[in-house]
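Note that this complex is displayed minus one protein chain, with the remaining chains in position.
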Amino acid sequence: MDLEGKFRELMERKEGAHMAHVYYGDPREEFSLRLIRILAESGADIIELGIPFSDPIADGPTFQAACERALKGGITPTKCIDGIRRLREEGLETPIVVTTYFNIPYAMGFEKFLEEIKNAGAHGILVPDLPAEEAKPFLKLARRMGLHLILHVAPTTSQERLKGILAEASGFVYLISIEGVTGARFKGRKECSAMELIKAVKAQSPIPIMVGFGISVREHAEAMVSAGADGVVVGSAYARIYQKSLDNPYRKIDEIARLAREIKLGCIEGYRNRC
Amino acid sequence: MDLEGKFRELMERKEGAHMAHVYYGDPREEFSLRLIRILAESGADIIELGIPFSDPIADGPTFQAACERALKGGITPTKCIDGIRRLREEGLETPIVVTTYFNIPYAMGFEKFLEEIKNAGAHGILVPDLPAEEAKPFLKLARRMGLHLILHVAPTTSQERLKGILAEASGFVYLISIEGVTGARFKGRKECSAMELIKAVKAQSPIPIMVGFGISVREHAEAMVSAGADGVVVGSAYARIYQKSLDNPYRKIDEIARLAREIKLGCIEGYRNRC
Amino acid sequence: MVRLTEKGRFGKYGGAYVSEILMQALLELEESFERIYPKNEFQEEFHRLLRDYGGRPTPLYHARNLSRLLGFKVYLKREDLLCGGSHKLNNALGQALLAKKMGKKRLITETAAGQHGLATVMAGNLCGLETEIFMGIKDMERQAQNVKKMILLGAKIKPVKTGAGVLKDAVSETLREWAECSRTTYYLMGSTVGPHPFPTIVATFQRVIGEEIRQQILEKEGRLPNAIVACGSGGSNALGAFKSFLEEPTVRLYFVEGGGESLTAENSAAAFRLGRPGVLHGSLMQIMQDEFGQIRPSKTRAAGLNYPGRGPEISYLCEIGRVKPCYAFDHEVFEAVRTMGRAEGLIPALETAHAIAYVLKNRGEFRPDDIVVINYSGGGDKDIETILRHFYGS
Partner (left out) sequence: MVRLTEKGRFGKYGGAYVSEILMQALLELEESFERIYPKNEFQEEFHRLLRDYGGRPTPLYHARNLSRLLGFKVYLKREDLLCGGSHKLNNALGQALLAKKMGKKRLITETAAGQHGLATVMAGNLCGLETEIFMGIKDMERQAQNVKKMILLGAKIKPVKTGAGVLKDAVSETLREWAECSRTTYYLMGSTVGPHPFPTIVATFQRVIGEEIRQQILEKEGRLPNAIVACGSGGSNALGAFKSFLEEPTVRLYFVEGGGESLTAENSAAAFRLGRPGVLHGSLMQIMQDEFGQIRPSKTRAAGLNYPGRGPEISYLCEIGRVKPCYAFDHEVFEAVRTMGRAEGLIPALETAHAIAYVLKNRGEFRPDDIVVINYSGGGDKDIETILRHFYGS
């Protein structure tokens, strides 16, 4: 199922979408494969598959550590893409969005990279350090290849730029809920700015909105979806669970599955509570 | 006996003069008193009684240490002058020349200082950091009071200044044998410059010449006196002996007396060997 | 919307590859810089501070003993005499003033050798702004003295433990911090790196070096130099020295990077030798990286050269052949320190000593009647422990 299909399906089911973000290869490939399947089974509607990068400047300590571990374990972009292929071969139908910092696709050649992930079975690509201006040369390319190049909006995004970004956005728009990095926790005031931003985007564009950064519990998900978001992204919250048991992360799979279900419940409730 | 008398007597006896330099109060006053008497008995014709100063810039390590010890022991210029008085009271007849750095008499008032040492029984004063130019205001004063203000000449002294110094010199002229500080040892080449300087002084003035700095053994004394000097000054060489036994310096008195006799013998032989 | 991208390009290099969160801050910065910088009020204040606080113009010193040793005429552009001991203040003062005029309350930055951090605190205090400095823990050890100085001046120091605990990691961490506070806080970038408009801003504030060189050499020699040699990583002192001569084809420009122990992947910081174009810290530039695009840690004894990227402008100038990229090895660098000390009584920063080492080693590249200007980017006080440990053990 592709992204459009997924969002249509969820809308019909009156549910918010739950995108689960995993840095592939942390601490080992096999665990990531298992983790992704479990997440998909436990309520993740989209998998955001992160290709670890040496210098993840938009990530907080949790994901920094995840990248570091995965790279130390020998992960490479090629292996990550192979991972997507394996997930598909094993029957995973959940849409996959590949996340990576720009230097990774740049090193391979952006077009080749898109081809590879597309062939492996991904539906989109999300590059945290590729703002709309720099994304411009690649938007058409991605579209032509049938991939969504996901753009971001943030509380700091000006009205003018918001318009421009929404005009180019594809698949969904990744709404950065707070000013900060991944893994941050919500603080009262900042939540507000996310709500306002959701409203502003909604007013201008029908494109689905996925809210990320700092979503870690059911209540966050519920709040965002009830405010009008089409879903939320949870990432560091999962990693924080298994990183407490790195010698045997499998022991944490149940706990992660529980959280995933909780988040999904939040997405559902949020939808119901929409005014 | 005064300085003139002493030099006259020695000339008659065809002997060079042996001036023994002692820093008074090192390590204790009683020892200095004993030391001076022994030196006088063992061949010292003149006693150079040093008043310790905190910053003896013309002295080498041996005498620096001597000053430091004496000052730590509580010696003061007043006590030194009292020491002269005691030596006289106990019957010492050897001429005494007081040596001290300029700040000591300056602090007391130069005139008062001269009075005090004169009254105590000294015959002259020798100030290592008072060159002829700075001594000028004090030369007349000393003469009027019947004290010799001893001037120095050195291998570096120019012909022109030599003339000026000899014109003002009184008692004897202190001929600094080497370029350096007290306690230095002769090195071959430098001895030569002392010899030449002795000749130059002799050629211009009848004033007695005492050669100091670095004289530590009989052969030095002999060489200087045979070259025309009227005597030598030995100081650090004595201190070097007793400073090896500071807890009981009296144990070294015999050894010091032996050296004093040796030096005196050198002075006598030197006189005989004059060509 | 493309305005920024076009402006921030040097050939293919440059750009602004940052999180969407920071785009507004960069646009605001670009707009503010273009509006405030040309103003008389700004120019006067900036130049007053450069002159009276910083000590500009710095001298152009004809190093006669060194020249005799080398066989051609060598001038040193004495940025070590700038307040703080290196060229870094030119930029820090300019940006701190800019931040103040923009109404920011706080400066953040990263530092490696500590020189830039120090310059930032100094400028921050002058302008009444709080300062927070991110520094890799390894660099903190190596530059303990500068760390202490910054603390004394009132800066907060944030030790960065991630990665190798060096400059690269500190830059990442500062970018992360900035994402949280870009509305009130100014990121005072320390070199001609980072997203547009930083490389342009920093180069603009450092341009004074070359402007002075040009005027001074014309006064002293009546002609332009044959070569200008500068060390660098991000490239700020080099660009500062070079910019007034880019259009002068007779002036050869040499950029000396940190060769490290040897030209092998793990032991060097020679990005022009060992790297290729890529994106790091917001900019497309020459970078040391593996085949997959993972950034490789650089290694050199000179903390200030220990960065795997070369700024976009210097990347471009080397690509088109206008600037010759060179390197010097650590052991040559220490020898250059000694040689400079003995010949001229000056102890250069380890970074600066790279430029000197290159000239010492490659004297054959210069002719007896050549005039060579070495940009003497900083003094060795900050490195004195490292230097002495090298020569005399600990």
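Worth a mention:
Chains: A, B and C, in written order; residue numbering restarts at 1 for each.
Everything that follows uses one rule, which is that a residue touches a chain if its C-beta (ideal position, glycine included) is under 8 Å from a C-beta of that chain, and two chains touch if they have at least 3 such contacts.
Not measured: the values here are computed from a predicted model.
Listed by label, the shown chains that the missing chain touches in the whole complex are B, C. The chain omitted from view is touched by exactly one of B:9, B:41 or B:134, namely B:134.
Interface note for the absent chain: among B:73, B:121 or B:164, the touching residue is B:164.
Of the options C:157, C:188, C:343 or C:372, the residue whose C-beta touches the omitted chain is C:343. The residue touching the chain not shown here, chosen from B:6, B:21, B:152 or B:252, is B:152. Interface residues of chain B facing the missing partner chain: 53-61, 64, 68, 71, 76-78, 101-108, 128-134, 136, 151-158, 160-161, 164-165, 176, 179-181, 184. Where chain C meets the missing chain, the touching residues are 51-55, 58-62, 65, 78, 80-83, 85, 121-126, 128, 145, 148-149, 151-154, 337-338, 341-347, 381, 384, 387-388, 391-392.
Just so it is clear, only the chains that are shown with their structure count from here on.
If you draw each protein chain as a dot and join the dots that touch, the picture is not a line, a loop, a star, or fully joined; it has some other shape. Between chain A and chain B, the centres computed from C-alpha atoms are 97 Å apart.
Averaged C-alpha coordinates put the centre of chain B at 67 Å from the centre of chain C. Between chain A and chain C, the centres computed from C-alpha atoms are 37 Å apart.
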